[in-house]
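The structure under discussion is supplied below as structure tokens; questions concerning it will follow.
Omission of a single protein chain aside, the complex is shown with its protein chains in their original locations.
And then subunit A:
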Amino acid sequence: MLSTVPLNVGRKRVFHSVFSPASLEARPPFASLFNHDQTPFTSFQSDGSSSTVKTASQVTVLSSDKEPLVDRQAWDQAWSAATVFLSVPDRGFAPIYEARDTDGNEALKDWNRLSPPSKETGEALTYLTAAAQNARTTSGTTGPKDLFSWYGDEIRRHFLMNLRGGLCELLRTPEKDGLLRTIVDCLQLVRRIYLAPIVHYLLPLLPTAEQGRVLTHLQRGFHTVVSYSLPWAEISKLLAEDLAQESLVILGIDTLLEESNSDENSQDGMEVDRQYSVSYEEWKQESTENRAHMMTEGEQDNVTIARDRLLAFLNGLQLVGLGGDKAQKVFAGVMNIMMTEFVRSAYTGKWETPTSATQHLRNWIEDVFARLAVQVLAIIHTPPSGNQTSGSLDVSFGDVEKWQEIGIARLGALRTSELFDVIVDWPASSGAVEDLRHFTTHPAARAYVTQSFIKILNQRLLHPGASTVEILQLYISIIRAFHLLDPKGVLLDRIARPIRRYLRDRDDTVKVIVSGLLAEPQSAEKQALPSSGDTLVELSTELAKAHQLSMQNNTSELDWDDMNWVPDPVDAAPDYRKSKSSDVIDSLISLFDSKETFVKELQALLGDRLLQRREDFDQEISVLELLKVRFGDSALQACEVMLKDISDSRRVDTSVRKDQGLSKPPSRMHTKRPTVQIPELHAKILSRFFWPEIQDQEFKVPDEIAYLQHRYSTGFESLKQSRKLTWRNGLGQVTVELELGDRTFVDEVSTWQATVIYAFQSDVEETTKMITDLASELDMAPALVRSACLFWVSKRILTEVSRDTFRVLEYLPAEAESQEDSADVPGQSTDTANAAAAAEAAAAAAAKETADAAAMEKMNLYWQFILGMLTNQGAMPLQRIVMMLKIVVPGGFPFSNEELREFLAGMVSKGKVEIASGGNYKLVH
């Protein structure tokens, strides 16, 4: 097949050099032949090959009757000699199929297409052409009895009779690989068989001007037969496959795909000095000068081969009449897919910054994509149709630009689909967002980005499976990413709406935000992963940073001197605000309609933290100062007071202790009474009104402590007249030092734990106590006592002798013992672990108990509501009471219908309400 290429090209060149394109265009006879030959044309389309032949022969007979001008007999003789010489032998398809791979000369000889005509035949040919010429010159029209039109019919007849069936059968074979090439080879051979005698023996007889016309005429006839008699649907499928296969190689997409597959395996195995590459990675590493040449020079062998193969194949395709605009359509479809494929394989997951993906893509389209397009379109051009000048390229620069734009749009679509992952990886992936910026230049693209991103968000983020921290974390990334993407914040404004709506519905959003704000920024640096854990440490850093930023530029809409002011973008929502969009903290805080929820949560958390024993509360103070800038002083007044309480109480503490002689006993006292140490008591004085409600377990502290507390109170009251101290025994830390038979134990524990262990203190060894005894002795809830005991069990100070009975573990079980029995060691450690877990569980249970008590307390308030409701609205059923409570109780009514029914039943038994007819609850007067 390769040998035919030069031949074809050569022939074409000769052809072009001899005939001007203008002469090619002037070929009306063929069109007219087409028009008046309608019947055979349609009939061979509908598979009536034999009838076509018949019609054709009838035409010849008829036309010979109507020939009055020439010598009838001579003409008839010449005619028959010429037709015999020219007619193509009916040998069927098989020989053509077999000879498709040869250079064709053998076949041509076989088919008797090369042997020169005998003398008589030659004369006959000369005579006939001359006669036809004469007829044309005299009458101005082509005589009906034209040897060439007869030959055209002959070609058609022969093709339909001998070859069509075979080719169609070939098309139907399941083996599709290279099938189209085979067909094209066959057709090329056939073409040569048909045209060889004409070119060699008939054309020279014609005047030069006529030669081109005649040849085109015949070729066209051949193309028509071929293209209409073969099923294009199947051919186009084959063609698309072939094109796709080759262009994958030529456009470099195959190497990209391989690369991404082999990336994990080995990087070293690749040739380092490969110059030609369309890979984005490699391109990026090159210097700017090299980049320009990378895709144009030093093409790899396989690419060159593939390119030559494809072009040769297309040449053949064009020659046998399967090219033209139909092939162009197929080509366009394939190139469309290739573009997407390239963008996908070259840029997926390449999010580094700074990015030059768009530039790379533009280069690729110009150097590789457009090059192939130009080369291919030059071959499968449509037959010149009039206004096309021969010199112009099929591809204009405008087209290339359009392709580049399409490519950018594809890249944008890719990035949009990746956007969620991009933002998860933020800020390492900012390059991808920069790519996207090139895409979001017109409103439609922007709408596309936001819509598809919102869809992904709903699918992947805004569902119950995602934790609030994750959502907030991602929201922060989104804010940053979209700020880069669209500094005006319009896109962010659109994206943020569903997220914000969703976050508002989450119960713990405020909590997460506030704890994030209060988190230590140092720990963020230590952890290196800002999103790990359950706090948004990032927020506190952001808070400080944002403040610095706002100090630098507080430009607002009211800055009349701002020369860079631009109006809001056209696609901004009506209530869109520009300045707020990039400020992460502000976006989060403004999630809630009122500051109150936020401030309340802040107070609660601040309360917790301030009660911890710490050296300083600088972090809290600075956070509060920064928040004050945003919320205003008045909103955070309570928090302010809380902080002040803490710093004040440190001062007060010192002076009270000095006044009351509670400060550390001088050393001489220590020597006097070495055994009994007076415990130190420090207090934090809180202004009850400003602190959030603190749940507290009440119990009796040991007498020593109570005595100290009393003295402290007196001291305080003398210092601050008209103020009174109420001790919250449940809050606080105690450093305990336990001296046991074989060891001492020092740790910081909570007050109630200390109180319980203090109760075990005695000189008698092996003190054993029951929970119930302890509970009554200490005035403490049994659950809390148990929790404390279990805590000490986990510390291996106590041991549970039997259920709810605890004994001090004065001596640890001997080490040797446990070593002897090796199975005991893990057993023991699990024991300790179990005890620790049990202690935790018990503590939780105790906490729940107090919470329940608090809930009951609240129930009293609800009772007031119910009372008011029933007094004023008359009797009503349970359902309505619940409904009303849900409406009027601030913060909502937390109990279920069942719980309320139980509560009301209690009230019924107390005689406060009665159940009237229809299940209505009614007050008893």
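Methods note: contacts are C-beta pairs under 8 Å (C-beta built on N, C-alpha and C of every residue); 3 or more make two chains touch, one makes a residue touch a chain; residues count from 1.
Methods note: contacts and distances are computed from a predicted model.
UniProt records the chain missing from this view under the protein name "Ubiquitin-conjugating enzyme E2 2", selected from "Ubiquitin-conjugating enzyme E2 2", "Gustatory receptor", "Protein inturned" or "dolichyl-diphosphooligosaccharide--protein glycotransferase". Residue in contact with the omitted chain (choice from A:447, A:859 or A:915): A:447. Only one of A:332, A:801 or A:861 touches the absent chain when the whole complex is considered: A:861.
Within the whole complex, the absent chain has one touching residue among A:888, A:905 or A:924, and that is A:888.
In the complete complex, the hidden chain is touched by one of A:320, A:409 or A:775, namely A:409. Touching the omitted chain from subunit A are residues 409, 413, 443-448, 450-451, 494, 497, 571, 573-575, 861, 864-865, 867-869, 871-875, 880, 883-884, 887-888, 890.
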